[in-house]
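Only one structure is covered here, and it is reproduced in the block below.
Apart from one protein chain that is not included, each protein chain of the complex appears where it belongs.
Naming follows writing order (A, B and C), and every chain is counted from residue 1.
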């Protein structure tokens, strides 16, 4: 990860501001020969796009993706396929309202990156948050769609909200199908209903609230991850922490392991028909920075939306003390639209880990109890 | 971060196994002209080394560091100084006991990286955990000592344990001086005393326990961090998650922000005599991936030591089902010795962020209310 | 350099195929606050664009660049300035003729990358050479325009052709002004006139010819370059060798130094009014991989255009033996349009070296005979 790129062999570079003409990404190092159409990418973008429920921003962005390079079709290919060259993806901004930004142009909105960008660069595109806007995450989702192609159908990545404000789901009611049936990607329908009421209240109070997103990657084979500093969990941590408003990341039982004993934390093993199986998954599918073949599990904490209509104390570029109150089209809980972004970042990290593992070792995994190698 | 290196301009590569002849690191990209002696590095290594209390492993390693390159002294220098060329640091292993490993050589110890390394590489140095041993963290601490030289006295990095098992400190009793006065780096002396009793019990029960380490970096100026994928918090997350046994990382209020409202999470600002000051630090000193000038605050959750004398179910390389029970010299709470490692990784991340910021912008920060640039 | 990106702090990622909808680049890590308009970039693109003389391809591409991100203007800025965020540049392809490629779609054109791309990827965009087309170099020139802004007016980068086929210039007639006055960027007007006749003959013979481009970077201060593997000359070598059709790179006296004695190769030094001065520049401004303050001098050999109307033996994807004859709009000497590309790559390498030097050391250079540091 460096500046605006991440990944090593599967490498994504994103660009674009909230109110510029467009945003996008370049996906480099993609294996050749993978079927890839704009529709394949659009499918995932549509899950993140604004305006899908009353709980997310109403900015009217169709988030229509264009593939500008890296894909080719002729009579010998099964439709458009990747060529192994860089895939340039572009999404035009169409609803960047030309309203007057004079009121916030020089203000540092509390909880926002305004002050930090000013201090670092001395100049910033304040329109809609500029580069620090969550609109950039559309580029991540687009890249994630390519990453899923690299991973293939064997790896399934799904995220859902497991906590909004203080209201956590009941894990006994976990049902992945529900994540597609409510506006919160909640795997627990009952809690989703409570969040609906809760978020309406939050909005009435001119406030916002944080949340926790959990992601599962099933089907990840054992052996991915490049210890010690390319550990799979370390790379996931960086990728997820880089998402706007993220303040914490945990793998498997995460912070709860601090309270566990060695006995209870141990994921014991027995032999199954297809090799070793674990009797539990406290580790979240990663040990020593390498995938174990269990489901990879991570959680990300998102802070409440910083843009709220309740005034907060601040200063501006001139050093004047001011009150800041943000009106406009903002998500009351920014984490809701983060679920597809968490999935996308997970997909990108895994695709890169896959290619690097294949590079170093040829791919595959050594299996206990099996003669010969791989 | 990639394989066994991390950092961009200030780049650290570590090497070595628990029972090999030595371990070490190469620190590349260090600015020239910084005074650096073996004693400077030894100071920090001594804080991490085994055998300093009954709560850590009794392995008798002096962890004596040798500087093999990158430092030079003659009559024109104020003692040995860095030359800008790679600094090679080596620590010889002297107490790698030549006991028979036959009993665990083929076993996958639950909670350990054994199985994952086997699946990935097909061969592993099982002696003392090989590359996945916490002994490698000595190299991180050595590198961290160099990083502190890069940062200078203006940046102060201190870590302490804030929770052991379910017992958290009382933050009202926070006193940094206490971290040097008890064997747990606890800023709260009273809780440290309770941990002592608690850990004796844990050991009697042939068990182990997890913990949470908190690190503060004071004096970090505004402007460090390279969004969007070299965000300061994302790089900290990766660096801290890469430490052995880490399962979670949070910045500022971290997971607690999920329960906060937008009003309470906002770090409001007023003007002070030396520029803007924040009225709170929920953000942990980082916004939009860039330091704000506030203290950078992070926490890391460590799982309980996986090596416990209580048998656990497992399998071995042949696929046989076995019981694993680890005897030997192990820390009952691996996080205790992790505090200096958390400090070191934080120092390395900050040193790299400093140099990259200076590279892109010339260094310094733009100040609100101040005429001209920087 | 990796896949489609190069540079470390000043990092360029290019994308696009010859006959896709567009090509472009993302320039990441650019310092903030630099004035930058589309016209600034267009100036350099116009020097490389097709159709400027009868000696280059007549493809009608205006090569009009659009800045999609990373630049901002309001009433506080002196026109549009860089913001420190990624600068996305796009050039639309407008004259990609929709002719039938059926005749060459499956053929491997001798001297081209066709076979190599097929062998590596199994699929390739054969239209106009796809990714391996020299059209991609427009993106390099655009990036180079940004790099020149980073370097400022103090560094002047100019390239010219010094040899076409067997006809080399007379170095005694070297006049930079001439490079703007003839279609070959030749610093020697007399030789340029001979090339004109010569290239007309080459074309009549349905042939093509190679050439040598020489680049000078004046004003590079001492101290840039990061030995041992980020040496300035090593990075120049990679950057220049990555240009289409390049087959050789040399620094300073280059291959001629093999025939020199130690006495004649030594660049002796005396003290001048502003510090040391060199009495010669066999080294081409780089010693030990670090700039010396002298003009940086490099030369690149380009092979003849591989696309010629004279039939050559080859095979196709089916394994059939064929004759290949390339018609269409091709440069008889591809190196002519390479001069601006050589300049651009040199600018990018220098901009990156500048930022990295500033990162590690704070910038500046230590001066012999001067009290104190820097």
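As a working rule, a contact is a pair of C-beta atoms (placed from the backbone, for glycine too) under 8 Å apart; a residue touches a chain by one contact, two chains touch by 3 or more.
In this text, all values refer to a predicted model and were calculated from it rather than measured experimentally.
For the chain missing from the display, the contacting residue among C:21, C:35 or C:110 is C:110, taking the whole complex into account. Across B:88, B:280 or B:310, the single residue that touches the chain missing here is B:88. Subunit C meets the missing chain through residues 1-6, 8, 14, 108, 110-113, 115-122, 131-132, 136, 163-166, 202, 205, 207-212, 222-231, 233-242, 246-263, 265-271, 275-276, 279, 282-284, 286-293, 301-308, 310, 312-321, 335, 357, 361, 365-370, 373-374.
In the full complex, the hidden chain is touched by subunit A at residues 8-9, 29-33, 84-85, 226-227, 355-356, 358-363, 373.
Residues 2-5, 11, 13-17, 20-24, 26, 28-29, 32-33, 66, 68-70, 72, 74, 76-77, 81, 83-88, 90, 105, 120-125, 130-131 are the ones on subunit B that touch the missing chain.
In this text, only the chains that are shown with their structure count from here on.
Per-chain CA centroids place subunit B at a distance of 44 Å from subunit C. Looking at subunit B, residues 8, 226-227, 361, 373 sit in touch with two or more other chains.
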